[in-house]
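Omission of a single protein chain aside, the complex is shown with its protein chains in their original locations.
Per-chain numbering from 1; labels A and B assigned in written order.
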Amino acid sequence: MLWYKSWLETRSRFFIGLALVICSAVGVVLLYPKVQQLLVTLPGTELGGEIGRKVREAALLASDYRGYIWSQWYRQNLIQLWTIFAVILGAGGLVSQMSGGGALFTLSLPASRREHVIVRAAAGLAELFILALVPSLLIPVLSPAVGQSYAVADALVHALCLFVAGTVFFSLAFLLSTVFTDVWRPLLLALCAAAVLALAEQFVDGLWRYGVIGTMSGERYFRGGGLPWAGLVISAAVSASLIYLASTNLARRDF
Amino acid sequence: MLFRPNPSSGVPIYLQLMEQVKHAIETGALRPGDQLPGMRPLAEELVINPNTVAKAYRELEHEGVIELRHGAGAFVSGTAGSTTKVADKVRAGQAIVAAAVAKLRARGVTDDEIRRLVDAELSGRRTGGHGG
Partner (left out) sequence: MAEPLAIETVELRKHYDGMEALRGLTLAVPKGSIFGFLGRNGAGKTTTIKVLLGMARPSGGDARVFGLAARDEQASVEIRRRTGFVSDDKELYPYFTVGEMVRFTAAFYPRWRTELEARYLRAFELPADRKVKALSHGMRTKLALLLAFCRGAELLVLDEPTSGLDPAMTEEVLQALVSHVAREEMTVFFSSHQIAEVDQIADRVAIIDRGRTVVSGGLDDLRERYCRIQFVFDGDAPEHAFRAPGVERTRRKGRVLTVTSSAGSSALVDEARALRPVSIDVTPIALKDIFLETVITEEA
């Protein structure tokens, strides 16, 4: 029954997230013809320096459909959108329910603190997985509409990378939610952490191989290097530790 | 028929209940052989602790005022003699008190002072007399 309660508590957030990632998937596919047209008219090759290089690189990637999907969506829009919801779903929980959420009632039930944590974490992660899988699978389904095709295997791999690596942000918000009594601080702090990491990976060379964001985007796989095992394992380990810490925090807390 | 006891009077509720039952017997509202309300329904009706009702009934049985018949309930005991004896005693007592009060009033003692004198006399008797 704790599952049902978790579901009721998160389903609005989940459905909003699902709607948004679906729109995002539909959008990125349907925009492709427009983007193709734009690329032709792009005066980018005249720009010099770093910006020029980046523009030319982007143009090159986007000229191929698979590259377009990866560079515009998996590496960008989807990660941003999905991470926001990972953090949103990770926040909440018993500590923030101390005023107005019936936390004491929940704690009076014959379930251990660990059970509460496990159920909430598992429910959140299940929802996040769907938020990664559904839009990803939409890409191969919708691509024929713009005269393209996209491998289902690619979609699955990217969904997996996004989910496994991205759980780090969910777990961070989850851990923070056992420390702060309001919903906002865990949310904002976890989002800041995500932003900082994203920036760090941009500017520190090579970090993307092991970095969370880089793994989420599945860059190594995209560039033909196979699954980013190191990144996935590290992320999964970090997530698990954060959730374990959250469980310990909650077990020790006085309500 | 049985009134809500006053929980804040400082007098134990079970004693108040016992008094009520005895008073009801004296005034004839309850006659020998009459059945008293069940313990559970009475507790529910008066909104008091069921243990308290049980205690009152047990004490009343101990004093011989009522009989607890296993499975059937509580009944006013058939010893009509003790009932009328109690009633007689009370009636005689009423006469004595009426006379004493009249006398004291005639001397100008106020009702409050009369009450205090009676209380002091009663507690004095309990504790072996007061000084002065």
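The criterion applied here is as follows: contacts are C-beta pairs under 8 Å (C-beta built on N, C-alpha and C of every residue); 3 or more make two chains touch, one makes a residue touch a chain.
The structure presented is a predicted model; accordingly, all values stated were derived computationally and were not measured.
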Given the contact definition stated above, which residue among B:Ala29, B:Val97 or B:Ala120 touches the chain not shown here? B:Ala120
Missing-chain contact among B:Leu2, B:Ile48 or B:Ile66 belongs to B:Ile48
Of A:Gly49, A:Pro110 or A:Gly147, which sits in contact with the chain we cannot see? A:Pro110
What residue numbers in subunit A mark contact with the hidden partner chain? 1, 4-5, 8-9, 100-105, 107-113, 251-252, 254-255
On subunit B, the omitted chain is touched by residues 7-14, 39-40, 43-44, 47-52, 55, 116, 119-120, 123-124, 126-128, 130-132
